[in-house]
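Every protein chain except one is present and positioned as in the full complex.
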Amino acid sequence: MSLLEVNNLSLSIHGTGILKQVSLSIAPGQIVAVTGESGSGKSMTALAVMQLSPNGAEIDGALQLNDLSLLNCSEADMCALRGASIGMVFQEPMTALNPVNTIGDQVMETILIHKAMPPKQARARAEEVLTRVGLPPDQFPLSRYPHELSGGQRQRVVIAMAIALRPKLLIADEPTTALDVTTQAQILELLKGLVTEYNMGLLMITHDLAVVADMADQIVVMRHGEVVESGATGHILKHMQHPYTRMLFEASGHQVSLPEPAKSRPLLEVTNVIRDYRLPRKRLFDTPEHHRAVDHVSFALNRGERLGLVGESGCGKSTLTKAILGLEDVQGGTIRLDGQLVFSGHKPNLAVRRKMQVVFQDPYGSFNPRHRVARLVTEPFYLLDSPPTGSERQDRIAEMLTAVGLTPDDMGKYIHEFSGGQRQRIAIARALIIRPELILFDEAVSALDVSVRAQILDLLAELCEAYDLTYLFISHDLSVVRTITDRVMVMRAGKIVEEGDTESVFSDPQHQYTKNLINAAPKLPDIGQIVA
Amino acid sequence: MSRSLILGACLSSLVLLAALVSFVWTPYDYAALNIPEKLQPPNAQHWFGTDHFGRDMFSMIMVGARTSIAVALVAVGIGMALGVPLGLTAAARKGSLLDELIMRGNDLVFAFPSLVIAILITAVFGAGAINAIIAIGIFNIPVFARITRGAALSLWEREFILAARVSGKGAARISAEHILPNVANLLIVQGTIQFSLGILAEAGLSYVGLGAQPPTPSWGRMLADAQTMVSFAPHLALIPGLAIIVTVLGLNLLGDGLRDWLDPRIRVARA
Partner (left out) sequence: MLRYTLKRLISLMISLAVASVVIFAVIEVAPGDPASFMLGVNAQEDTLAALRAELGLDVTKVQRYLNWVGGMMVGDFGTSYTYRTPVSQMITDRLWVSLPLALYALTLSTAIAFPVGIYAAARRGRPGDLTVMGATQLGIAVPNFWFAMMLVLIFAINLPWFNAGGFAGWDKGFWTGMHSLTLPAIALALPQAAILARVMRSSLLDILGEDFMRTARAKGLSRRQALWRHGVRNALIPVLTIIGLQFSFLLAGSIIIEQVFYLPGLGRLVFQAISARDLIVVESVVMLLVFAVITVNFLVDLAYAAVDPRLRSRT
């Protein structure tokens, strides 16, 4: 007997079909993962089960929780079920908690709103569940506010709220997507433990196939609001039928082959760089304290080499990127490109700057929405003493757009006419147009769906062949760094803790932190071998 | 286009039209006294009636629109011309002493409501339309500085600004090329709102005698003149009041409509 039975669920919002005939079922103690790329309808499925679909949604089909038909429930009935029988955990722990209430109040609210127990017992239960999720009251009193906790800790509070009344079904919508890899491992472990302990059903929504393969008993693959394939995890991994499922798995572990790096002299030399931030004063007349974001970092990047920089959020990799680009001055040490200082006399050196370009993470925020593509990609021409004009300029734009897989006709369009992947191609075109000696990729593929990410990685490999690129690839995603770089550095708390050839660092890490990082990252089973 | 945008645009252009037409034609000479015909309620000869001197109210309202619009428009102009550059500068130099100075200066001006500024100015220089403009204009500066800075600050965090900086562009160039066009919508919307507030402020100042001086007709002073006669000639108060309401309502609806129409999020969804 299954706990939750979703049968031919269809959902449309103001006449637009979002879900089509979705079916899945969850048994007590079972983990079912719904996966797919953005727009697949996986989150909407979760919200439909909670009956929290956006206004204007029309639902058709059957939703059965034990003997109860959820679609026949009144709103008042659903309020009684939510939080008590069905708990939910969301993606963004930073915003999922009310900033003006204490964590204790928020956990207790789940209990009190259902009048499950008197306030005194509710308090004891809140302490109990917070302890269970790893926030014991002696270290994390109930009177803490959300802003006093880290992202991982906040997600634990959200989980505590969801399980306070021991629901039969827990829905987790991308619960670890916003978290660092080591925190992700802990949260996933916690969720797995809770499922066994309480014999809950867990409906897990995630785009990360490695997480899916690691956690789920059952997999449901969705695309464009439809289930394309579903079944037991082991079975699907061995006998996946649908080409889309195969493509997803292939793209997730996508490998590219880079041309051999040329052995040559250093291009970028970073020596003993220190970057301090001033912290707000603790007391009124204290001397302000400093936070050392980058702490005596030294490394060299050779011409023609592809160097990776990995680390978790807050480790200082973005700060280091800004220092290399000459956007922020450093408090100690030197950064030289081709022998010249990036910053000379506390002023950015323009002669050096034209030798570098950057591609950022966010394909939506990287472009001025009011300019056309032609103007967007030629922005770096500003660095040149005599930028090309007229037909020469047009030819350069056309050449670059073609090189990144777009057409010259695209130069007259506005940025909102492009998809995320296409925008990232335009960002690469913008970086390449002045033929810089060095490109920095700052989490450049992190916001993309796996299939698009695979295409962009292929594009990078092609461009390496065509233009002899030298780049620094900054990412939190170990699997991407592994395939797209020759050498890698691991950064933690402002310091480089390990560096070496990518393959040897990944297969034989020396530093404990590197080992933790690699162990924590969920691993994708080697589909190539399984399928073959 | 929303209904409020259309209605707002219609009402605002009606008032603007009345003001413009008054330069070449009014039904009667707005200043001509005609005691025998005083205090007539609205009728076929005098659409809005006549005042206690027998002057034609319709003509006075038309010419009064001119005063209101001129004062409010120039005041918004002053606020934008000074406030927007200040806000852009403060945002570009976020956290610096300059930013701090600009923002504290703003707070200080906010402590002087436009009426208080007007009182100070009239106490020193005497009453008049120019002084009303300056008083309302000064008050508009921090409004525009604040809204520009707020919007610019969030833009400075965006990656396309970082990309522009990587391309070697300086703060002034980025502000002009990337920040200003992206806050322009916001400024247009705020501009219509400040415009309507300016109309209200001008009316208030004229009412207490700190605004435009006779013989320039103004809606606020028409109301002040009407005060002692409101019990037996209510149209003297009703008509200028309705003129103010129609104008301010029109501008506010226009502002609301523009906000929805210019919102890039909605626009992208439409595209």
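Note that the chains take the letters A and B in the order they are written out, and that residue 1 is the start of every chain.
Just so it is clear, a contact is a pair of C-beta atoms (placed from the backbone, for glycine too) under 8 Å apart; a residue touches a chain by one contact, two chains touch by 3 or more.
A quick note: this is a predicted structure, and the numbers were derived from the prediction, not measured.
> Looking at the full complex, which residue from A:Ala48, A:Leu97, A:Leu130 or A:Ala454 touches the chain that isn't shown here?
A:Leu97
> For the chain not shown, which residue from A:Leu3, A:Ile18, A:Val32 or A:Met50 touches it across the whole complex?
The missing chain is touched by A:Met50.
> Decide which residue listed in A:Ala122, A:Val158 or A:Val352 touches the omitted chain of the complex.
A:Val158
> Under the stated touch rule, tell me which residues of subunit A contact the chain that is not displayed.
Spelled out for subunit A, the touching residues are 50, 52, 75-76, 79-84, 87-88, 90, 92, 95-101, 109-110, 113-114, 145, 147-148, 158, 161-162, 280, 283-284.
> In terms of residues, what is the contact footprint of the unshown chain on subunit B?
Subunit B touches the missing chain through residues 104, 107-108, 110-116, 119-124, 196, 200, 203-204, 207-209, 223, 226-227, 230-231, 234, 237, 240-241, 244-246, 248-249, 252-253, 256.
As a convention for this text, only the chains that are shown with their structure count from here on.
> Inside the complex, what are the residues of subunit A that reach subunit B?
Touching subunit B from subunit A are residues 325, 327, 348, 350, 353-354, 356-358, 360-362, 365-370, 379-383, 414, 416-417, 427, 430.
> State the interface residues of subunit B toward subunit A in the complex, per the touch definition above.
Within the complex, subunit B touches subunit A at residues 158-160, 162-169, 178, 181-182, 264, 268, 271.
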